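So the structure is just underneath, and the comments pick up after that.
With one protein chain held back, the other chains of the complex are shown just where they sit.
Here is chain A:
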């Protein structure tokens, strides 16, 4: 501490050390947040349902996605990535996940939304297992914090069923 340079260096290094501790504390404060998100997805219409030339089933549907994810946001949240996946079981695989729609929620003000859309990504099965298939629509989200730990969770919505016949 005997010279200008040494004191400047001491202030800078200690300040950055404390900044790291503050970021840790900010991340830790997230664990006191117990969110209560809600989500619901309605399938308004099966637009078409067919077997492709390579024998894979593909279905197009119109979805109504509504969710209130505002309780996921804390002061340390940068954005939330959210996607809706169709999940079903086939003889080959215990879990198939097909992402149908995704979005990035940049702020708490945009966290309550209702979206009317066809599936953004193609719903194709690896095979022809989709006729009369029961499936879940699951809303997954990943919370991206400004500093620290990332959180991920999901809401599973059950009771959806594809038609018995191609159309």
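Everything below uses one rule, namely that a residue touches a chain if its C-beta (ideal position, glycine included) is under 8 Å from a C-beta of that chain, and two chains touch if they have at least 3 such contacts; residues count from 1.
Going forward, contacts and distances are computed from a predicted model.
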What protein name does the UniProt record of the undisplayed chain give, "AIMP2 thioredoxin-like domain-containing protein", "Apl6 protein", "Signal peptidase complex subunit 1" or "Beta-Casp domain-containing protein"? "Signal peptidase complex subunit 1"
Which of A:48, A:75 or A:121 touches the chain that is not shown? A:75
Touch as defined at the start, partner being the missing chain; which of A:19, A:55 or A:104 qualifies? A:19
Touching the absent chain when the full complex is considered, from A:11, A:44, A:104 or A:152: A:11
Touching the missing chain, which residues of chain A? 1-2, 4, 7-8, 10-11, 14-15, 18-19, 21-22, 25-26, 29, 74-76, 146
